[in-house]
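Below is one structure. I have some questions about it.
One chain of protein is taken out of this complex; the other chains stay put.
This part shows subunit A:
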Amino acid sequence: MAVKNFVVASFSDEAVLFPAVKKVRTAGYKIHDVYTPFPIHGLDHALGLRETSLHTAGFIYGITGTTTALSCMSWVFNSDWPMNIGGKPHFPLPAFIPITFELTVLFSAVGMVLTFCYLCQLAPFVKKHIFHPRQTDDLFVMAIEVTAKTNTEELKSFLASIGGQQINEQRAEAGWWYGRFDQDDRLFEAKRVEAVNA
(Lines give C-alpha, C1' and ligand atoms only; values in the text may rest on other atoms or scores of the structure.)
Protein backbone atom coordinates (compact mmCIF):
# COMPACT_ATOMS: atom_id res chain seq x y z
CA MET A 1 0.00 0.00 0.00
CA ALA A 2 1.20 3.39 -0.81
CA VAL A 3 0.33 6.99 -0.29
CA LYS A 4 -0.46 8.61 -3.62
CA ASN A 5 -1.65 11.87 -5.08
CA PHE A 6 -5.13 11.99 -6.57
CA VAL A 7 -7.21 14.45 -8.51
CA VAL A 8 -10.82 14.02 -7.43
CA ALA A 9 -13.92 15.14 -9.30
CA SER A 10 -17.59 14.74 -8.49
CA PHE A 11 -20.39 14.22 -11.00
CA SER A 12 -24.04 14.95 -10.47
CA ASP A 13 -25.50 11.87 -12.17
CA GLU A 14 -24.63 8.78 -14.18
CA ALA A 15 -25.59 10.33 -17.52
CA VAL A 16 -22.65 12.73 -17.05
CA LEU A 17 -20.43 10.12 -15.43
CA PHE A 18 -20.45 7.58 -18.26
CA PRO A 19 -19.19 9.88 -21.05
CA ALA A 20 -16.73 11.37 -18.58
CA VAL A 21 -15.28 7.95 -17.77
CA LYS A 22 -14.90 7.24 -21.46
CA LYS A 23 -13.22 10.59 -22.16
CA VAL A 24 -10.85 10.33 -19.21
CA ARG A 25 -9.78 6.85 -20.31
CA THR A 26 -9.35 7.95 -23.93
CA ALA A 27 -7.25 10.87 -22.77
CA GLY A 28 -4.95 8.35 -21.13
CA TYR A 29 -5.39 9.24 -17.47
CA LYS A 30 -5.28 6.47 -14.89
CA ILE A 31 -8.57 6.18 -13.05
CA HIS A 32 -7.97 4.93 -9.52
CA ASP A 33 -11.65 4.19 -8.85
CA VAL A 34 -15.15 5.55 -9.25
CA TYR A 35 -17.40 5.70 -6.21
CA THR A 36 -21.16 5.66 -6.75
CA PRO A 37 -24.08 5.73 -4.34
CA PHE A 38 -25.65 2.65 -6.00
CA PRO A 39 -24.44 -0.13 -8.33
CA ILE A 40 -24.42 0.98 -11.95
CA HIS A 41 -24.84 -1.58 -14.72
CA GLY A 42 -22.07 -1.42 -17.28
CA LEU A 43 -19.75 0.84 -15.30
CA ASP A 44 -17.28 -2.01 -14.84
CA HIS A 45 -17.12 -2.40 -18.61
CA ALA A 46 -16.74 1.35 -19.09
CA LEU A 47 -13.87 1.32 -16.60
CA GLY A 48 -12.28 -1.64 -18.38
CA LEU A 49 -12.19 -3.80 -15.26
CA ARG A 50 -11.64 -7.50 -15.80
CA GLU A 51 -14.37 -10.04 -15.09
CA THR A 52 -14.47 -10.96 -11.46
CA SER A 53 -13.26 -14.39 -10.36
CA LEU A 54 -15.63 -14.36 -7.41
CA HIS A 55 -17.85 -17.07 -8.93
CA THR A 56 -14.89 -19.37 -9.49
CA ALA A 57 -14.00 -18.89 -5.84
CA GLY A 58 -17.62 -19.65 -4.95
CA PHE A 59 -17.49 -22.89 -6.91
CA ILE A 60 -14.34 -23.95 -5.11
CA TYR A 61 -15.86 -23.13 -1.72
CA GLY A 62 -18.98 -25.09 -2.67
CA ILE A 63 -16.97 -28.14 -3.70
CA THR A 64 -15.08 -27.87 -0.42
CA GLY A 65 -18.40 -27.88 1.45
CA THR A 66 -19.61 -30.93 -0.48
CA THR A 67 -16.40 -32.80 0.22
CA THR A 68 -16.38 -31.83 3.90
CA ALA A 69 -19.95 -32.96 4.45
CA LEU A 70 -19.64 -36.25 2.60
CA SER A 71 -16.28 -37.21 4.03
CA CYS A 72 -17.18 -36.26 7.62
CA MET A 73 -20.46 -38.11 7.59
CA SER A 74 -19.09 -41.20 5.89
CA TRP A 75 -16.15 -41.27 8.30
CA VAL A 76 -18.43 -40.96 11.33
CA PHE A 77 -20.97 -43.55 10.23
CA ASN A 78 -18.55 -46.01 8.67
CA SER A 79 -15.38 -46.10 10.71
CA ASP A 80 -15.66 -43.89 13.77
CA TRP A 81 -19.04 -44.88 15.20
CA PRO A 82 -21.04 -47.19 12.93
CA MET A 83 -24.66 -47.36 13.98
CA ASN A 84 -27.65 -49.25 12.67
CA ILE A 85 -30.31 -46.64 12.02
CA GLY A 86 -33.57 -48.12 10.85
CA GLY A 87 -31.76 -50.89 9.03
CA LYS A 88 -30.29 -48.43 6.57
CA PRO A 89 -26.86 -49.06 5.08
CA HIS A 90 -23.82 -47.50 6.69
CA PHE A 91 -23.39 -45.24 3.73
CA PRO A 92 -26.95 -44.02 3.18
CA LEU A 93 -26.32 -41.50 0.42
CA PRO A 94 -29.91 -40.13 0.15
CA ALA A 95 -29.89 -39.32 3.87
CA PHE A 96 -26.59 -37.47 3.46
CA ILE A 97 -27.76 -35.32 0.56
CA PRO A 98 -29.68 -32.63 2.54
CA ILE A 99 -26.72 -32.02 4.85
CA THR A 100 -24.30 -32.10 1.92
CA PHE A 101 -26.47 -29.55 0.16
CA GLU A 102 -26.64 -27.32 3.22
CA LEU A 103 -22.90 -27.41 3.77
CA THR A 104 -22.26 -26.69 0.09
CA VAL A 105 -24.48 -23.64 0.27
CA LEU A 106 -23.06 -22.55 3.62
CA PHE A 107 -19.43 -22.83 2.53
CA SER A 108 -19.96 -21.09 -0.79
CA ALA A 109 -22.13 -18.35 0.71
CA VAL A 110 -19.90 -17.53 3.65
CA GLY A 111 -16.76 -17.94 1.57
CA MET A 112 -18.04 -15.68 -1.15
CA VAL A 113 -19.16 -12.99 1.28
CA LEU A 114 -15.74 -12.97 2.94
CA THR A 115 -13.95 -12.98 -0.41
CA PHE A 116 -16.17 -10.19 -1.62
CA CYS A 117 -15.39 -8.14 1.46
CA TYR A 118 -11.70 -8.78 0.94
CA LEU A 119 -11.86 -7.75 -2.71
CA CYS A 120 -13.74 -4.59 -1.77
CA GLN A 121 -11.36 -4.02 1.12
CA LEU A 122 -14.18 -4.05 3.61
CA ALA A 123 -13.73 -5.42 7.09
CA PRO A 124 -14.24 -4.41 10.69
CA PHE A 125 -11.33 -2.38 12.12
CA VAL A 126 -10.16 -1.46 8.67
CA LYS A 127 -10.18 2.05 7.28
CA LYS A 128 -10.12 3.38 3.77
CA HIS A 129 -9.78 6.91 2.60
CA ILE A 130 -13.08 8.53 1.65
CA PHE A 131 -12.54 10.93 -1.20
CA HIS A 132 -15.80 12.77 -0.80
CA PRO A 133 -18.31 12.37 2.06
CA ARG A 134 -21.20 12.47 -0.38
CA GLN A 135 -19.96 9.51 -2.45
CA THR A 136 -22.28 7.20 -0.54
CA ASP A 137 -25.15 9.64 -0.71
CA ASP A 138 -25.82 11.37 -4.00
CA LEU A 139 -22.55 12.11 -5.77
CA PHE A 140 -20.57 10.10 -8.28
CA VAL A 141 -16.93 10.54 -7.39
CA MET A 142 -14.02 9.80 -9.69
CA ALA A 143 -10.50 9.59 -8.32
CA ILE A 144 -7.66 9.85 -10.84
CA GLU A 145 -4.18 8.86 -9.82
CA VAL A 146 -1.48 11.45 -10.38
CA THR A 147 1.45 9.73 -12.05
CA ALA A 148 4.79 11.15 -13.04
CA LYS A 149 3.44 12.13 -16.44
CA THR A 150 0.26 13.79 -15.22
CA ASN A 151 -0.05 17.52 -15.58
CA THR A 152 -2.35 18.28 -12.66
CA GLU A 153 -3.59 21.68 -13.80
CA GLU A 154 -4.35 20.37 -17.28
CA LEU A 155 -6.22 17.43 -15.80
CA LYS A 156 -8.28 19.68 -13.54
CA SER A 157 -9.42 21.90 -16.38
CA PHE A 158 -10.09 18.83 -18.50
CA LEU A 159 -12.29 17.38 -15.74
CA ALA A 160 -14.15 20.66 -15.43
CA SER A 161 -14.79 20.66 -19.18
CA ILE A 162 -16.43 17.23 -19.08
CA GLY A 163 -18.83 18.02 -16.24
CA GLY A 164 -16.75 17.46 -13.12
CA GLN A 165 -17.55 19.51 -10.04
CA GLN A 166 -15.71 20.26 -6.79
CA ILE A 167 -12.41 19.25 -8.37
CA ASN A 168 -9.58 19.03 -5.88
CA GLU A 169 -6.29 17.32 -5.18
CA GLN A 170 -5.85 14.86 -2.39
CA ARG A 171 -2.90 12.99 -1.02
CA ALA A 172 -4.10 9.73 0.47
CA GLU A 173 -3.39 6.12 1.22
CA ALA A 174 -4.64 4.07 -1.74
CA GLY A 175 -5.33 0.85 0.15
CA TRP A 176 -6.69 -0.01 3.54
CA TRP A 177 -5.16 0.19 6.96
CA TYR A 178 -6.01 -0.82 10.52
CA GLY A 179 -8.19 1.64 12.29
CA ARG A 180 -11.72 2.70 13.10
CA PHE A 181 -13.78 5.35 11.42
CA ASP A 182 -14.97 6.77 14.76
CA GLN A 183 -11.42 7.22 16.01
CA ASP A 184 -8.33 8.96 14.71
CA ASP A 185 -5.43 6.84 13.62
CA ARG A 186 -2.83 6.28 16.28
CA LEU A 187 -0.52 3.53 15.15
CA PHE A 188 -0.06 4.63 11.60
CA GLU A 189 0.48 8.34 11.90
CA ALA A 190 2.39 8.42 8.63
CA LYS A 191 -0.69 7.28 6.79
CA ARG A 192 -2.86 10.08 8.14
CA VAL A 193 -4.59 11.75 5.27
CA GLU A 194 -4.39 15.39 4.50
CA ALA A 195 -6.05 17.33 1.74
CA VAL A 196 -3.49 19.23 -0.23
CA ASN A 197 -5.73 21.67 -1.89
CA ALA A 198 -9.28 20.99 -0.78
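The working rule: a residue touches a chain if its C-beta (ideal position, glycine included) is under 8 Å from a C-beta of that chain, and two chains touch if they have at least 3 such contacts; residues count from 1.
Convention: contacts and distances are computed from a predicted model.
One chain of the complex is hidden; its UniProt record names it "Quinol:cytochrome c oxidoreductase quinone-binding subunit 2", one of "Sarcosine oxidase subunit gamma", "Sorbitol/mannitol transport system permease protein", "Bifunctional metallophosphatase/5'-nucleotidase" or "Quinol:cytochrome c oxidoreductase quinone-binding subunit 2".
Which of A:Ala27, A:Ile97 or A:Ala160 touches the hidden chain is settled by the complete complex: it is A:Ile97. Shown as candidates are A:His55, A:His90 or A:Arg180; the residue that touches the absent chain is A:His55. Take subunit A: the residues that touch the chain left off the picture are 41-42, 51, 55, 59, 86-87, 94-95, 97-98.
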